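Please see the structure below; I have some questions.
Excluded from the complex is one protein chain; the other protein chains are retained at their positions.
Which chain is which? They are A, B and C, in the order written, and residues in each are numbered from 1.
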């Protein structure tokens, strides 16, 4: 595998080539949403210009083309996540909807008092609140795998995990990559532990799917949720991988056109998965454009992207460590770091940091990163996050460090 | 108001200008999904090229621009449907999701045994199955306002409606425009009747929103659901109008980032509407592009579009009536016809008609139109539908008639 | 309309206009129903199995010319056959409609070769066949009480 020409790839992302507040944009917020290569925008245009029609129920040429493109997108997505059967891919708006689908459908049908739903303390609200609320609704007990360690050596407490994995645990949901801590969990290992007690596993792959190879069969999970917009695809589309046998046994989620087999006035028979879970007109254009994103990422190589992102994050973490009064969050040594680094400065609050950096053309994110309970536990009301993708460079990290130095100086008043 | 130059407007829709099976495309399937004017595609590109970022939680320039654009889209949508307060607009994937939101959230919280949910026999599956299933779940009784009359004089039985509107009716949901019968119901009148017994009203405006003026205050409804893709906007975006007081009293629907106020490990406080109902990263780009569609439709004028569509449908209905053995479905005289006409031919099944017409470059839809119980009641396993929009012409209707004549001849063997 | 006369061959139009073995079979002891939710096509197949052979077969339902003609032709093909022979005939038919490769010998099923250029219609062409195979696999029913 030859190394990609990163500088050349950067040219594929037109959005990056603009000035912000008079400075060349440095976009370090890809963990929130990624920029899109031109091929994705072209695919979107091409669909609307040439094939736009509603799917499934149409027999005219445009409709057949739209249906074929949509189902080809499902097949491509299955391949992208390593699923054997395209029927195991349900298109959703994104990670949040995918997890809600599992919590509402599988959860409501299978959870009851006495059961335990296990998640971890590092979950994004989208992989926390759905489980918290379905547990409240069904009477199941919600338990957390603790996050332990000091700031720069954080990780899941695996001993606690094994203790928590009792036969009452019906479902274990966890983030593959943490959007706040920059930790990548060993999903295959976690799933293997959970499987021993017969728990269903749900992997939130929002932060990893576009940044490294993700293979549901290698991981051995039952469900995996992801968002297109974080993997260089359009907003409004994402997916859920679910094992076919599980999906087919689940009650439908949303109801309406496209997911029914026979409707009578007082009863309805539903189609099997994946149609069962896709009520109404799906987001065809964005599903089709997602294919271009997957093709793009695989052409660059997700192994290479992972190495690139991780290298930038490590480079940034090392440089950040020099700043006075900084707390850097991160994985314990030996655990892979995702392509992002979160930190807090003693003298400058995250929002002030973000506003300052923005004046230097640098896009950062500050706040609780949809991770309030963890931040509270870490005693950090907020942190600042720089996140990297294949289009970021070392020079951009250098600009970040220069800006942060100025910020520290300004607020510490020295 | 000057009459729009329809021929010139047609040039705004690039997708129409292609050959299908060697003939110039005649797209008569806009009731399934509409084609998009170039300004919508340009808006989509512009967002991705210049402002793409995640919304709400960001303080950097791109994120603030994305947030402003997204909230401006909400404001524009409020204006488009006549809502007083942008907080009354929730963005969804489309009509189906909007109705599911109301059924799941309002329905589960408010319906119980003894209550009645009233809908009509002409509902699309998306405005039928959600009510049927929430009634089954909550123990409420589902009742139907009958569709009465002969083929070409169909309509709701308003006397039956008044009899059915007992104080037990907690909610009345109906389609503003029927996608199968081409009937436009008098939404204001229906809502006024329902209000007398204190029922909440839900209007499915999928078929009307892009074809005629729709004003929630003039209609006096509590909820109104619609899809962007049927009103010349992108796929994957739509909306729900809900009265603020109702929305704020409803439990959330999907759960996750963006809709929470405070999350603790074991409890969560939710934001007020509309954020409460928009979990996860919303479909920002498509919401922003929807603005271009609304601006476009309002620039043409929705009154003018309504007149144009209706005129084409009437012209087509008159010409179709000449075909031997045809059954044409439609509203009783005096009731407005939507811009579509459904029919069944004695000798040729709808699917054969669609396949034949497609060879002539004409895109029709055949089948049950997500309206199985009604079709069963009418004794029609399927029908063929031609639906019109602002870009269609009389010449296209003429081509349809020529093609249908050939089809009848072919199958009747004369 | 050359493509269309490929699709709607004379054999098909004929079976569509004058379906063979149409109607519920009062003496049937195997029944199955098929539907195509995408388009609303319906087909019920009624079989009287004597020993391991199809003694009588009938169908009813509604649908497009392709589905009705194919069901009609199917009944003429399956009469007198065993379940294994029926499966083989279906495999042959399925090959024809998905590949367009018609068999050497001239036969009525070859009329369905044109379907393969209309992939959306393959489901129509196989609806009745699937119902028949399901009927053969089904539990015996007492036709009189049905």
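Just so it is clear, contacts are C-beta pairs under 8 Å (C-beta built on N, C-alpha and C of every residue); 3 or more make two chains touch, one makes a residue touch a chain.
This is a predicted model, so every value here is computed, not measured.
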Which chains here touch the chain that is missing from view?
A, B
Of the candidates A:169, A:216 or A:375, the residue in contact with the absent chain is A:375
Among B:43, B:59, B:305 or B:408, choose the residue that contacts the chain missing from this document, as touch is defined above.
B:59
The one of B:262, B:321 or B:402 in touch with the missing chain is B:262
Just checking the interface: what residues of chain B touch the absent partner chain?
56-57, 59, 64, 67, 260-262, 271
Across the whole complex, the chain not displayed is touched by chain A residues 21, 348-352, 355-356, 359, 366-368, 372, 375, 381-382, 406, 410-411, 413
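Everything that follows uses one rule, which is that only the chains that are shown with their structure count from here on.
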Measuring between Cα centroids, what's the chain most distant from chain C?
A
Whole-Å separation of chain centres (CA-atom averages), chain A against chain B:
32
Could you put a whole-Å number on the gap between the CA centroids of chain B and chain C?
38
Round to the nearest whole Å and give the separation of the Cα centres of chain A and chain C.
48
Please set out, as single numbers or ranges, the residues of chain C touching at least two other chains.
38-39, 121
Two or more other chains in contact with one residue: find those residues in chain A.
57, 59, 260, 262
